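All protein chains of the complex are present and in place, except for one that has been dropped.
Then we have subunit A:
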Amino acid sequence: MAKYVFKRVIYMILTLFLIASFTFSLMKMLPGSPISTSSKLTPNQLAAVEAKYGLDKPLPVQYGIYMKNMVKLDFGTSFQFKEASVTELIINRAGPSFILGIQALILGTIGGIILGMIAALRQNTAWDYGSTLIAIFGISIPSFVFASLLQYWIGVKGGFLPVGLWENGWKSSILPTIALAMGPLATSARFIRTEMIEVLGTDYITLAKAKGASGIEIAFKHAFRNALIPLITVMGPLAAGLVTGSLVVEQIFAIPGIGEQFVKAINVSDYSVIMGTTMFFSVLLILVIFIVDILYGIVDPRIRLAGGNKQ
């Protein structure tokens, strides 16, 4: 197990290095710079500012400096907020985004699992069709449409939940969480339904029945765990979907989170914030994928990690 984790950590660092290099080169290829978009400076002033931020140095040197600082968790300072360190900017904004992300992930997967189980166990009944309908909506309607709908009908028209911002404690998180969770909820509901139906048709389920197991034991003791395995494999992509979803949803609900800041940074070509946030998201996703792999091994004994109970 220790060996496995060590190997994975090495791979994770390698992945991050590649992502960092890739984002760096992408940034450099994009037209415009923070200075050219934001202000009308004389060529002299421009040169002075560029020198200050190191933008006048040759690219390989810029790259070297960037990578060196990154190891020290220093992503430089923001161009738009004078002198504010990118690391601090991200940390200050992390709270709301984390709350939204975690809540949406829990609501999405657990809600989806419940919905999918109901659909599979009550196949071809109103329950099944109802859950299918919800899933189709969840998959086909983008989260920003949900966000706007929820904001308008529940926030503005209904008036019983905040329309946006992050000023009413947990209440502020409800609508954006729901908007964010719809995608994962629909996906996991579909996954669990398909898998449950397949698992319920396998020989080992028939054998469990032949042992005298009841319907509930069959569904939860025997089928559920096996149906969960494929869902775990898509947890990584689901989490990635949440990150991208949060960019839009935070924007719509004007939530002071990382996503909202990221979008603003893109609009004004604030390189250091863009790269810092990209790296932050990358670390997050890589960690999620790592946790998912460990979970996978716990649920599925066939891929217990090397060093576990060997025969």
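FYI, a residue touches a chain if its C-beta (ideal position, glycine included) is under 8 Å from a C-beta of that chain, and two chains touch if they have at least 3 such contacts; residues count from 1.
The rule we apply is simple: contacts and distances are computed from a predicted model.
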Absent chain [UniProt protein name; select from "2-oxoisovalerate dehydrogenase subunit beta", "ABC transporter ATP-binding protein", "Flavoprotein" or "1,2-phenylacetyl-CoA epoxidase subunit A"]: "ABC transporter ATP-binding protein"
Of A:K28, A:K211 or A:K264, the residue in touch with the unshown chain: A:K211
Residue of A:Q103, A:N226 or A:S282 touching the missing chain in the full complex: A:N226
Footprint left on subunit A by the chain that the document does not show: 202-204, 206-215, 221-222, 225-226, 229, 299-302, 309, 311
